[in-house]
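With one protein chain held back, the other chains of the complex are shown just where they sit.
Now for chain A:
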Amino acid sequence: MGKVGYKHLLSLRPKSKEDQQNAISTLRRDVMLEQVEAETDGTSTTRAYIWSIFLHSRPKSSEEYIRYVRQGPSPLAEKIRNDVSRTLVTDTFFHTRVSQSSLSRVLNVYVWKKGTTYVQGMNVLAAPFLYVCKSESQSYYMFEKLLQHECPLYVVPNLDGVHRGLKLLDKCLELLDTKLYAYLISKGLPAKLYAFPSILTLSACTAPLSEVLKLWDFLFAYGVHLNVLCVIAQLLVIRDELISHPKPMKLLRKFPPLNAKDVIRLTVLLITKIPRDLFDLLVRHCWDPDVGVVIDRL
């Protein structure tokens, strides 16, 4: 068995509801054990399909999307424009493939359609979809699914879910690596000071994009809440440097280049060490407002 490619997807074609569930489970497992077939720049013929399955994003006609685009710039267009030109600036692959206008349109349509606010970081969350998908409207619908169903609390005006994710990061790190946690705290560094961007953007703020896409394969398969552990895994990769650095923030201001395979492998290990009740909070923190009070009290 090689990588997860289109032939494999076709062979999963389910005949019943039960079949479908089994097929998705198989796909999840394969995405974790194998890798999605992709070029070195991260482009892939199958990834868009795999993501749309995991995100429950059905194929949709682009009519509705186009209608919103026709409404022109949203009330937040200026803020959006300001950030669009500053999105994944160092990634040349991204900029050869995705235009600033399309990123801008996706974000403006989101504001029009959902009548919500735009928060910095949404630009980074939208970018990978535009890179992966075959059409702008497909990118939009997957982006919308992610924000509305997977991590709605991350993009509320107060960024509640992000604050909670950061708190859970501290709690998990304290448990998983007491020494590292204590060292960072002794330097006045709770997670909110170094991991804010990584939590809010599901690690997409860390280059290279081709590795971000692999990490997102994993996160979409098993749940974006796992990103909290993925961020811890990224810390553990440079643990020795961190713990011997007099000013660890110097290393944390810009995380080391992402290596999805290492991070996923470590994350899977970390999962087994998190107690059930804490893990339950982790699972729910990005979408369930009810666990907010519990997390805030931790």
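As a convention for this text, contacts are C-beta pairs under 8 Å (C-beta built on N, C-alpha and C of every residue); 3 or more make two chains touch, one makes a residue touch a chain; residues count from 1.
Rule of thumb we're sticking to: contacts and distances are computed from a predicted model.
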Chain left out of the displayed complex - its UniProt protein name, from "GTPase Ypt71", "EKC/KEOPS complex subunit BUD32", "Proteasome subunit beta" or "Ribosomal RNA-processing protein 42": "GTPase Ypt71"
Hidden partner chain, touching residue among A:R97, A:K113, A:H149 or A:K192: A:K192
Residue among A:V4, A:V212, A:L281 or A:I295 touching the omitted chain: A:I295
Residue in contact with the excluded chain [from A:S52, A:S74, A:T87 or A:S210]: A:T87
Candidates A:D30, A:D170 or A:E211 - the one touching the absent chain: A:D170
For chain A, the residues touching the chain missing from this view: 79, 82-83, 86-90, 117-121, 123-124, 157-160, 162-164, 166-167, 170, 185-194, 196-197, 200-201, 205, 246-247, 249, 253, 292, 295-297
